[in-house]
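The other protein chains are all here in position, but one chain of the complex has been omitted.
Chain IDs A, B, C, D and E follow the sequence of writing; residue 1 opens each chain.
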Amino acid sequence: MIYFFSCIAVGLCLIMILPLYRCLMGPTVLDRLVGVNAIGSKTVVLLLLIGYLYERVDMFVDIALAYAFLNFVAVLAASRYFHKRKGLYEESFME
Amino acid sequence: MHIIINILSVSCLLMGLVFFIGGAVGIMRMPDFYSRLHPAGKLDTLGIFTMVAGLVIYNFHHLSLGMVLLSIKMFLIVFFVFLASPTATHSIVDAGMRAGLRPWTQKKEKE
Amino acid sequence: MLWPIDLIVLTFVIFCAIAAITVRDLLGTAILFSAYSFLMCLLWAVMGAVDVAFTEASVGAGVSTVFLVAAVFRTSRRSKD
Amino acid sequence: MKLLGFVVICLTGGLLIYGTMDLPNWGDPASPASTHLSDYYIENIVEETQVPNLVTAVLADYRGYDTMFETAVVFCAGLACFLLLRDFRPGKNRYYRHIPTGVMLHFKNPDTRMIPGNEFEHMDKDWVPSDIIIKTVCRILIPFIQIYALYVVAHGDFSPGGGFQGGVIFGSSLILMAISYNLRTLMKRVTEKFLSIFAATGVLIYVGLGVLAMIMGGQFLDYGMLAPLVPWDPGHIRALGMLGVEIGVGIAVMAVMVIIYVNIVSEGRHDEGL
Amino acid sequence: MQKNGNEKNQAGFFSFMITFVFMFITWIVLSGYFEPLLLGLGVLSSLSIAWFFHDLLFAGAVIQDIKVFLRFCQYAPWLIVEIIKANFHMLYLVFHPRMHQLIDPHIIQFQTGLKSDIAITTLANAITLTPGTVTITANAEGGFRVHAIDRKSAEGLPGVMRDRVAQVFGENR
Partner (left out) sequence: MNELLALIVAKYNFWLYIVLMMIGLYAMIAKNNLMKKLVGMNIFQTAIILFYVSIGYKHGATLPIIQGGHGPHDAVIHAADYINPLPHVLMLTAIVVSVATFGVAMALCVKIYQKYQTLEEDELRIRLSEK
């Protein structure tokens, strides 16, 4: 069963490539934000799985909870930028 | 009994993996920012729910008070994500609207 | 059976770092830097350093991203290289 | 400059990679770093301090002096941000919104003020419509996040976590309040004076515990000497001392994180933020 | 005036108490240790949070809200079943080879009779969680703008979901 857990964990790591591609290559800033959000939600599960691999889940649940919360804060802060400043391409593509 | 628990847990985990793959492929394939958010925000939420449920079922192998509290704690993560994830999605969509990103539509493609 | 996760995530981290310093938009740098910190936290959890992973998840991913976005909010998003 | 930098990093990287050949293998249990000193800590900490989390024990007890100055560094960072950016001139423009109708009021004279209440609310610089969903969800989540942060501080002995992590999470819950409502709401709830006093109190608790141990006849930060002051459980006295230190660190870090955020995001004017 | 203030005080005390109870339950679930020291710390921290932030969690809560909570517990399983059903539709869309012909993103607007913040938020989050639709804005008068990915998911709105939410919070739809 532990072997199966590690297979699932590696599978999740490999799935992370697709959001990471969106995150690195995304045409706009908001696409990157979507990618980061998706990476965050996969990592929460991955942390729990690592806990099962070490057979000490009770230690990893705290980290996963903190992680989910701080992912929320970071995404909210970055998207609030656009609520206060107008323009998607404003300055960086002027030249 | 142990075999039933294992089968349930494995099927839940594989189901969650399918949801995560769906979310990741959707992020790649969808044509624009708004439609990308649909798979990203929600297939991932359900994926977390299914996978954590699978892990909690696996916990039933060693049943004790500590394990039950641990399972409740793991469901606390799911509760949190169910509240936070739609809000984050909504916030990103709102940011896109304020920034003036035009939604992709079917008609534009035909013309 | 932890080393494949370690290797895959480490590769992702390097891609994130390269992208974070080459992208021309400072808000994009902030967002990529947050992804970098998230993956870094995962790496430490793999190595068994739970306390360090917790600190990085709270400090690196949460607060320093917010600081960076706040500083970009007060200055400019422009970057020449 | 780019070419020069590239050459420099190629040379340095090549030398360092050459140097890795002499390092022990990754994860080798017999490597020099994990054979001499660390064995003592791993085998004796539980007997000496009754704290199962080795990292917390070494951080707050064996290397307590180090951690104290680290807290002082964090405090100094908050102080530096305050001194660099704080601007006491009043802002020129004030914006209010009439909640039932949604009409915006804009005052250019800094002396005209309104008291926001049920009818009017403060607004930031631009026309930012109030976002009900984010506000309501954050309102529900913030108390749970705070109890979680306090849980992390209190359970630093048994599970990962401790003062720094709990303090940062508490601080970011306050930052979340500033993000979801606006900066003035936060600054009305936790005033600047409150934050500064808290930041100083955290460092003071840490140093005070150390000095208290000195007064009781021990050495600086020797928690074992505090046993006569606590009426119960003399075996766990070192764990209790660590708990006190963690609380001090948590308070200081929480206050400093909020101070830095507030000063950066409003350029020291404390009027509008993200 | 005096009576009004008294009522306000009572509501404040009630929300203080209920926040304290919720916080303490959360503490016990998180902690898992039943020792006097840790329970004492839990009481202290729950009290301090309830003292400083009791107006956040249950702003102006009254006894009758317990009924709302019970109705919400009935509503949640229905929502989860609905989410799972709709997610399979989304999976079908994502893996379909001719996806670009199947999807048809458009924005729809509708008006509801919901008034309170919490009801609007619940409906908006339920709409967002059901795949195929994302809430763009929701204003205080109950107007919604929704981005829908295809005609099939747009048809269901506002429909049943609004009725359920309105029933939970006892408001007109």
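Basically, contacts are C-beta pairs under 8 Å (C-beta built on N, C-alpha and C of every residue); 3 or more make two chains touch, one makes a residue touch a chain.
Here the structure is a predicted model, which means the values were calculated and not measured.
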item	value
Touch partners, limited to displayed chains, of the chain removed from view	A, C, D
Residue of D:150, D:225 or D:256 touching the missing chain in the full complex	D:256
Among D:84, D:211 or D:230, the residue in touch with the chain that has been omitted	D:84
Interface residues of subunit D (partner: the chain not displayed)	1-2, 4-6, 8-9, 12-13, 16-17, 20-21, 23-29, 31, 33-34, 37-39, 41-43, 45-46, 51-55, 58-59, 63, 66-67, 70, 73-74, 76-78, 80-81, 84-85, 158-160, 164, 253, 256, 260, 263-264, 267
Absent-chain interface as seen on subunit C, which is shown	3, 6-7, 10-11, 13-14, 17-18, 20-21, 26, 29, 33, 36, 40, 43-44, 47-52, 55-56, 59-60, 63-64, 67-68, 70-72, 74-76, 79-81
Contacts of subunit A with the absent chain, listed as residue ranges	54-56, 59
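We adopt the following convention: only the chains that are shown with their structure count from here on.
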item	value
Neighbouring chains shared between subunit D and subunit E, ordered by label	B
Chain pair showing more contacts of the two, B-E and B-D	B-E
Whole-Å separation of chain centres (CA-atom averages), subunit C against subunit E	31
Rounded Å distance between subunit A and subunit C, as computed from the means of their C-alpha atoms	10
For subunit C, residues contacting two or more additional chains	50, 53-54, 58, 62, 66, 69-70, 73
Numbers and ranges of subunit E residues touching at least 2 other chains	30, 32, 124-125, 135, 137
Every chain pair in contact, whichever chains are involved	A-B, A-C, A-D, B-D, B-E, C-D, D-E
Subunit A contact footprint on subunit B (complex, rising order)	6, 10, 13, 16-17, 20-21, 23-25, 27-28, 33, 36-37, 40-41, 44-45, 47-48, 51-52, 55, 58-59, 66, 70, 73-74, 76-77, 80-81, 84-85, 87-89, 91-92, 94-96, 98-101
Complex interface listing, subunit B residues touching subunit D	80, 83-84, 87, 90-91, 94
Contact set on subunit C toward subunit A in their complex	1-2, 4-5, 8-9, 12, 15-16, 19, 24-28, 30-32, 34-35, 38-39, 41-42, 45-46, 48, 50, 53-54, 57-58, 61-62, 65-66, 69-70, 72-73, 76-80
